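Removed: one protein chain of the complex. Kept in place: all other protein chains.
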Amino acid sequence: MKKNKLWQTSKEDTHPLVEVFTVWDDYLFDQVLLPYDIKASKAHAHMLVKIGILTQQEGKSAINGLDDILQQWENNTFIIQKNQEDCHTAIEQYLTENYGDIGKKIHTWRSRNDQAMVMMRLFMKQKLQETEKLLVKLINAFEKKVLKIGNIPMPWYTHMQKAMPTSVWVWLDSFAASMRDMLPFLKTTIHLIDQNPLGSASGFGIQNFELDRTYTTKQLGFHHVQENPMYCGLSRGYFENIVLQTLSQMMVISGRFSSDMLQFTTQEFNFFSLPDKYTTGSSIMPQKRNYDLFEIMRANVKVYQAYQSEIQNITSSIGSGYQRDLQLTKKPCIQGINLCMITIEVLIDIINELHIHNDQLEKSMTQDLFATHEVYELVKKGNSFRDAYGEVKRGVYLW
Amino acid sequence: MKKNKLWQTSKEDTHPLVEVFTVWDDYLFDQVLLPYDIKASKAHAHMLVKIGILTQQEGKSAINGLDDILQQWENNTFIIQKNQEDCHTAIEQYLTENYGDIGKKIHTWRSRNDQAMVMMRLFMKQKLQETEKLLVKLINAFEKKVLKIGNIPMPWYTHMQKAMPTSVWVWLDSFAASMRDMLPFLKTTIHLIDQNPLGSASGFGIQNFELDRTYTTKQLGFHHVQENPMYCGLSRGYFENIVLQTLSQMMVISGRFSSDMLQFTTQEFNFFSLPDKYTTGSSIMPQKRNYDLFEIMRANVKVYQAYQSEIQNITSSIGSGYQRDLQLTKKPCIQGINLCMITIEVLIDIINELHIHNDQLEKSMTQDLFATHEVYELVKKGNSFRDAYGEVKRGVYLW
Amino acid sequence: MKKNKLWQTSKEDTHPLVEVFTVWDDYLFDQVLLPYDIKASKAHAHMLVKIGILTQQEGKSAINGLDDILQQWENNTFIIQKNQEDCHTAIEQYLTENYGDIGKKIHTWRSRNDQAMVMMRLFMKQKLQETEKLLVKLINAFEKKVLKIGNIPMPWYTHMQKAMPTSVWVWLDSFAASMRDMLPFLKTTIHLIDQNPLGSASGFGIQNFELDRTYTTKQLGFHHVQENPMYCGLSRGYFENIVLQTLSQMMVISGRFSSDMLQFTTQEFNFFSLPDKYTTGSSIMPQKRNYDLFEIMRANVKVYQAYQSEIQNITSSIGSGYQRDLQLTKKPCIQGINLCMITIEVLIDIINELHIHNDQLEKSMTQDLFATHEVYELVKKGNSFRDAYGEVKRGVYLW
Partner (left out) sequence: MKKNKLWQTSKEDTHPLVEVFTVWDDYLFDQVLLPYDIKASKAHAHMLVKIGILTQQEGKSAINGLDDILQQWENNTFIIQKNQEDCHTAIEQYLTENYGDIGKKIHTWRSRNDQAMVMMRLFMKQKLQETEKLLVKLINAFEKKVLKIGNIPMPWYTHMQKAMPTSVWVWLDSFAASMRDMLPFLKTTIHLIDQNPLGSASGFGIQNFELDRTYTTKQLGFHHVQENPMYCGLSRGYFENIVLQTLSQMMVISGRFSSDMLQFTTQEFNFFSLPDKYTTGSSIMPQKRNYDLFEIMRANVKVYQAYQSEIQNITSSIGSGYQRDLQLTKKPCIQGINLCMITIEVLIDIINELHIHNDQLEKSMTQDLFATHEVYELVKKGNSFRDAYGEVKRGVYLW
């Protein structure tokens, strides 16, 4: 049997075109995920010792080997090869070549299926926890800004036409409010994925043999065991989908904020600006100061949505039980999470640095914004609302 | 001023093409939503009495008028006309024509904006609560079925090829498990939308005048006031988006279940069937029994996803502040909720009626499903996993 | 056998929930498509006479019956019932009840499958031909406008910041140019769908019997017979997908045009306006003039895209051979075509009516727009481009 597949079906090599087609760029994303596999593999090794599959000595050797790989990974010297397909194979091969028999034993009572799942789950959990912290930081940035600037009147728009007066305070706080309401969703999602799929093997569990799933659950810091092994399988792609949906709330809000900013930083509106080092220029027009970062932020919402529907689409079109389609949920999930996190980081920075043009805002508080106030005054004097509205309107339009 | 717009901008009529284009089929969906506007309008009228804008008499008249409309709506005789655009206009016009001045006063201290928002919010809240009940019923149906059938072995598949043994029990329970995990999301979403936007008017609140927003909040059974009026505006479309995302979890699962069922009801697999009255036939082939309902269920996941991305797409591409784009989130939201609810209802029925072909399942428990068990036996005898795997493989393939 | 299904599989009625779930709102769209089925059914009847399946007398009776239905349809008195599922059933039942045996014979040598397909194909062909005419009319509207207004300078923007001078002429013509390039796609798509699927029955053709497919092809005005019956089946949904993709080009352009218009009609830019009857107002703010029609146009691009991906998604997730999923491609196809056509109609009207604010445009031609011209002048004097750019930049920024 050839060295580099855990599953070779043929004495011949896999057809090279099939290898290229089925692996594609997946191994590059496993390069990111490797430390999470190492973490889970160590817990698995400890458990195999505990239930007597590995000797103490073998367990130690496994841990050493896994730590060795992690060390190399941190130095950027452990590189997964395309023909290895994934980090699971790369790890097993490395152990077998360098740590002897333990490499052949580490896969006992598990499948690449639960191995990939637990790795991904650990990755998502950590990222969601980091995102939660970032989000709190962003909410604080909004709150601090609002305190700092005090009450600055601002014209507001509906249908992009001047409508009524509001304030910079209310505008900024509306975004903060939406983010405060996002936090419970983050918590709910973190709780959902905080269950351990390791031990579900290929989706059928390990029958006729007792694993200690509680042990690995504790070791890995999960809240509880995900009991039904077919539910473990069913949650692949499905949990990724929920993670991206949860974070999408942030992206939708960033889309609206960036659209506001692009409008309010035009020379025609000119309500806000950022320091020069936040802007970009043109290769041909020397006078330009562009807010590319808001354009990228706006477009990223669509990029993100593509990732989101990619995962949902792949996951919902197939029956239950593992199918290779699900491998393709990894890439958009990682890309989506990264996109969301950098977006929040950028927002934190921007809110701090946002320069408010009080004079221009003041100049924009034109009379038409107060037409509804006139209606209100008439209502207070006893007119019906609709009659008062009509009267003011006739005044405006000289009907 | 012409009778039929609350906002006429011209002495001429609105251009008919503009009317067709901007209203399109939106008024048909308002026909569904009308009772929720009535409910909110009654709370608003009570509040206007409380704060002294309406007299007791006017308040009574408003309530009578609104109840009158509701009654007609229940009899299918209150029909919103296309040139009325929406239920808000239809209601105000009816009141003005039939209940005198109160019609001109009911709009005091509100805008169509918060009026539409509170109506939609009440609708979504009720539907989510009903969905929660349906979901619990479905989980119960799974649990009851599982108890009833006992332990029936079943071959299982990965990559659509025979993999290992499992049981009908584990398979059915995997769906139930995913639904149990859905419940906290429903609760989180219900809590999110359980805040009262009424009083935010066009997104600027009612300045220089004290509404009693706490009063309408209590009247309408909301959990709390949504304070920031611009956040109220920001949440239009955005909350609809979150509602559809939450329910999409159910749709994804229904997609996988229906794919399973379509495979397992083929004549070639033949593991399950449904009574004839659940199947359809062909207009030309007399022998056919088709499981159209699973095909529709599978395709509805894609229909639903279109609704979902429609809302997210519309909502995230614009700045904050009301823009007419948001009107178009109403239709996919209503359609999506309806689709999800009927799907659960159908599933409840199907699970109850599912006929399990024990004999066929038994016949399908072929030897190849147990190859991994052989590996396990060799491991128990002291072989390394990878060597044991290789040995069994060589046996299978006669290498 | 019960009266109202062509395919009843059970002595009992179909389960009502299954009926609701599988038919849903599909019958409402068949109400739109009915005349196209009538047209195709008449051609089929003529062909059955020609090949001797129907007598001349029976043929005449069929034609009379079908014309009778069409007449009623035009008077809005032929209404398809939900429990009839579709227009095919409604037609066959009506004929059987009112024109005797011919109703039982009209389905000879066809299936609801090719019947639905030919109906849809005729509908799409007609709509695409109408769209082509509308598009030419729109291109003419642009050209006429451009001639009329002459050369009006206009500042232009990249990244929403002032960039360089252009003219209203060039801007408007850029849209016309994109539409001129759209025409070959319309023609290619019309040619694609201009093939006759009638006679493919359920996707297997009519074996052991000679239909005259060339005859119905001529009768229906199709370019050629779609020979392979399984390709006929495969093209269901697939052709609808291509039709919506083709028209999407128009929608993308309308999205960009409406975004431009929303920006340029703000009070801050104020480059263009439309007559009052094209604008809408507010129910609460008496001063408002809103360009809702551009907001609806912008949002419709996303609505359209949802239809488009709905069809593609449904169609691409299943194997070949008819599956009920494909029924659900009808609704988004009809809705998408309608949306595209009204959009073009609105655009034609708007271009004609567009009021250009020459004075405001002139005022906006500020000095910064000419910075690149300064660079050019330095280049003409012999400086390298990059040095000239640097020099002007230092001047602008006083570095």
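Should a chain be cited, it is by its letter among A, B and C, assigned in written order, with residues numbered from 1 in that chain.
Note that a contact is a pair of C-beta atoms (placed from the backbone, for glycine too) under 8 Å apart; a residue touches a chain by one contact, two chains touch by 3 or more.
Here the structure is a predicted model, which means the values were calculated and not measured.
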From C:25, C:130 or C:181, residue that would touch the chain that is not displayed: C:181
Listed residues A:306, A:365 or A:396, member touching the removed chain: A:306
Given C:56, C:76 or C:207, the one touching the chain that is not displayed: C:207
Given A:118, A:242, A:285 or A:354, the one touching the chain that is not displayed: A:285
Subunit C, residues in touch with the chain not shown (by the definition above): 1, 6, 9, 11, 53, 92, 96, 101, 103-109, 113, 156-160, 163-166, 170-171, 173-175, 177-178, 181, 184-185, 188, 191-192, 202-204, 206-209, 227-231, 233-235, 238, 241-242, 245, 248-249, 251-253, 255-257, 259-260, 263, 298, 301-302, 305, 309, 312-313, 315-324, 372-373, 376, 379-380, 384-387, 389-390, 393, 397, 399
Where the missing chain touches subunit B, by residue: 157-164, 262-263, 265-269, 280-282, 284-292, 295, 309, 313, 317, 368, 371-372, 374-375, 389-390, 392-393, 396
Subunit A, residues in touch with the chain not shown (by the definition above): 5-10, 12-15, 17-18, 20-22, 24, 88, 107, 110-113, 201-202, 275-285, 288-290, 292-293, 295-300, 302-303, 305-307, 309-310, 313-314, 317-318, 323-328, 332, 342-343, 345-346, 349
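Everything that follows uses one rule, which is that only the chains that are shown with their structure count from here on.
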Maximum centroid distance from subunit B, chain identifier (CA atoms): C
Whole-Å gap between the CA centroids of subunit A and subunit C: 36
Per-residue multi-chain contacts in subunit A, two or more chains: 157-160, 163-164, 263, 309, 313, 317, 372, 389-390, 393
